[in-house]
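Apart from one protein chain that is not included, each protein chain of the complex appears where it belongs.
Let's look at chain A:
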Amino acid sequence: MEIVYVYTRRRSEFGRPCSFSDRPAKVNVDIPPDPTAASGFILRNPVDSCVQHVSDMSVHEVNTERVEVESHGINHVEGGWPKDINAQEVEQTIRFRKKVAKDENYINTIVHLGALMEHCVKQNNAIDIYEEYFEEEELLEMEDEPPSAKTINVIRDPNITKRTATQLSWHPNTCRKLAVAYSSLEFQRNVKDMSFDSYIWDLENPMKPELVLKPFSPLVSLAYNPKDSHVLLGGCYNGQMVYWDTRRGGLPMEVSTMEFSHRDPVYGAIWLQSKTGTECFSASTDGQVLWWDIRKLSEPTETLVLDITRKGLLENALGAVTLEFEPTMPTKFMVGTEQGIVIACNRKAKSPPEKITSTYSGHHGPVYGLARNPFYPKIFLTVGDWTARVWSEDIKESSIMWTKYHLSYLTDGCWSTVRPSVFFTTRSDGTLDVWDFLFKQKDPSLSLKVCDEPLSSLCLQEDGCIVGCGSQLGTVTLLEISSGLCTLQRNEKNLVNAMFERETKREKILEVRHREMRLKERARLEGQGMEAEERPAESPQDVLERTRREFFEVIQAELQKRGQAGTQHP
C-alpha cells in the first residue's frame, strides 16, 4: 500500500527562476594561530598510532535448529559376489570359494597376513597392555580446586504450552533414564490444550522422549519402584493414584477410584519397603496420607489424617506438601505441611492419635523439601520459605542449623548421597546452591544460575555426581558436579558426626534453659496471682527497670553458654 501525497502548484507562482553566477573567492574570516595556546599542551614524542589494512568484517551469531538424529540399523546381506554366481546357491558359493583358495595370490597374501597377525596375537598373549599398573598411586590428594558444575544436558518440554517439571525420578539401576512429571501447578490455570503427558527420557536421546506416559490428569509426582525398575507410580493433579508398567506402554495399568482418592493434587508419592514390592503411600494438601497396594488401587489400605491436635478431624488437618520415607526405618515417615510444620509419624502405632509422634515447626511457609541424611538418619533437612534448615529428631523446638534468609524462596532440596555434609537446594530465581557444611556455613559452596525461570524440583542420581533440576517451563537441566563435592573426604564422617552432635547439644542446652525460664515465670506468675490485691501498682518506670534487668541477665547467661559451646568447636 503506497501512501502518496501530491503537491501541486502552478509554475507561474514559483517566482523568478534563480540565476547563478560565478564570482571570485572572498575571505570572510581570518584567524591567525595563537602560539600562547600551545602552553596548554605537551609535545608527545613518539606517538603510537595503529594502522591496519584489513577488510572490515562483522560478527553475526546464528543458532541452528537442533539436528534430529535417528539411529538406524543396517541389515547385512551377503554381497559382493561376482555376477555369474548366485549367492543363494550353496554349490556355486562353495565352488567359488574353492577356486579362490587355489589362487596363488591368495595363498601368498594369507601367509603374509597370517604372520603379521600371529605377531600381534602373541603380543597380546604376552603382555596385557591395559592392565592397572600403579594401583597404589590412585590416592591423589584432592587439590583445593574450586567446586564447579557443568551442564551436561538440557531436556526441554516438547509441547508448545510449557508445563512445570514438578518431579523427577531417576531409573533405579541404570541411571540413564529419567522420568519427569509435568503439570501446571498454577491454580486453575489449565490451558485447554495443555497436554497431560509426562515423559521418560533416555539421556542418550534428549530430543525425543523414550516413553510417553498418558495419565488422565497431569502428574504432580512420580516415582520409580526401587525394586522393580519397570513400574512407576504417579500422583495426579486431581488426586488419583496411577501406576504404569513400562513394558506395557504409556497407558496406565490401573487408576485408583475417585471416591477414595485424595481431593487435592497428590504432592508426595513414595514406594514403601515391602516383601511384595507393591506398597506405596501418598500425601496431599487435603490433609490425608493414604497407603495403597498397587494390585488393588480401588481403595487405600490405610488412611491417616494429619491433624496435630490428634483428634483425627479432617477440618483441622494440615495440608501435606512433601513426604519422606527412609527405607532403613520402615515404620516411620515424615510429612512436610503447607503450614510450615513437619510431622513425624509412626505407622505402626496402635491407635490413630498415636500415629503422630512429633511435630517440628520452624518454617514460615510450606515445607517444599524434606529429606533425611542418608548417613545419619536422625538428621533431616527441610526446605521452605527463604531458608533451609537442618533438624535433629531429638530436638523438637528448633532446628540445629539453618541457612541465612535468601532473597528468593527455596523450592526443593536434597542431601548428597555420597557426602554427609553436602546438600543441594533450588531457588525460585533459577539458582542451584550446593552447600557444604564442613567447609563453609554461611554461604553455599557453589551457587549456579541454571536458568532464568524458577526451579521447581531437584533429584540427585544415586552415585551423587549428576543432579537434575526441573524448571517452571519444563526444562530439565542435568548438571555434573565437580568431583570434590561428590567424593568422600578422609575423616569426613567423623567431622560431620562431631558437628551434628555439637549443634544438637547446643540446642538441647538452649531448650533446657528455656524450659527453666518458663517454669520460673510460671511459678512467679502464680505467686503474683495470690498477692495480686495487695501488691502496689508498679509504676511504668519500675516495670521498665525490671524488664531491662531481666533481659540483660538472660543475655549474660546466653553468652556464657555460647562461650562454653564455643570452646568445644574444633
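Just so it is clear, a residue touches a chain if its C-beta (ideal position, glycine included) is under 8 Å from a C-beta of that chain, and two chains touch if they have at least 3 such contacts; residues count from 1.
We adopt the following convention: contacts and distances are computed from a predicted model.
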Listed names "DLRB2 protein", "Creatine kinase S-type, mitochondrial", "GPI-anchor transamidase" or "Presenilin", with the criterion being the UniProt name of the chain not displayed:
"DLRB2 protein"
Filtering A:49, A:125 or A:494 for touch with the omitted chain leaves A:125
What residues on chain A make contact with the chain left out of this view?
76-81, 97, 100-101, 105-106, 109-110, 112-114, 116-117, 120-121, 124-125, 128, 130-131
